[in-house]
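Encoded as structure tokens, here's the structure I'll be asking about.
Complex shown without one protein chain; remaining protein chains in place.
Presenting subunit A:
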């Protein structure tokens, strides 16, 4: 039932012109679910994740977030776009998104990056937002860097701040779009560590990733996408250990 899931996606299609990137994907996540989305590049996993909060407009489909159906209407390009911008903004505020390239705002300090959403979107007072931001930064070990600018810290630290920026919104679901793919290998661990802690806290997460070992350890469900379709879905032990699909088996053995 879409009503009692954190997120429910039905029959998501996405085409770029003639190119069909997503061909009808369904996904439902309940509270405390950690779902990893894997697949080779071009399989549509990032596009799918971006369709959830409409960074990419799906061509077809239904989106339910925390039991509420996102109102969609067809736009000039033939895609589905939000028909109620306020509803979309309110729903986005409940869904965190962590980007591959962090996308911290370079003209703001780390603290300013984190309090932007709470003060500008949630309407919290600055003092309250700062107190919460400092508490969150302490958890990822970056409290004494709070007045630095993003360009003054490492990529791994930037991604930890980007995750913190998301957490400051108290999201009910966090989407991770290849959060470690832009990092130097020695910096991957610190970001995965933070994500592992979040999963341990019982946060609901959807993770597009190439870190197979991490996906297997942390998630309770794994979705394997191939050419815009769900090729395999199940418990990580089954997907990684005993995949039913031939393509999934090939993919797993090639990367794992």
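Rule of thumb we're sticking to: a residue touches a chain if its C-beta (ideal position, glycine included) is under 8 Å from a C-beta of that chain, and two chains touch if they have at least 3 such contacts; residues count from 1.
Criterion: contacts and distances are computed from a predicted model.
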Hidden chain of the complex, named as in its UniProt record, picked from "ABC transporter permease", "Phosphonate C-P lyase system protein PhnH", "Sigma-70 family RNA polymerase sigma factor" or "Chitooligosaccharide deacetylase": "ABC transporter permease"
Residue of A:7, A:51 or A:95 touching the missing chain in the full complex: A:95
Residue of A:83, A:120 or A:220 in touch with the missing chain, whole complex considered: A:120
Selected residue (touches chain absent from view) among A:11, A:41, A:125 or A:152: A:152
Options A:103, A:227 or A:245, residue touching the unrepresented chain: A:103
Touch list for subunit A against the chain that is not drawn: 53, 55, 85, 89-93, 95-97, 99, 101, 103-108, 116-117, 120-121, 149-152, 165-166, 169
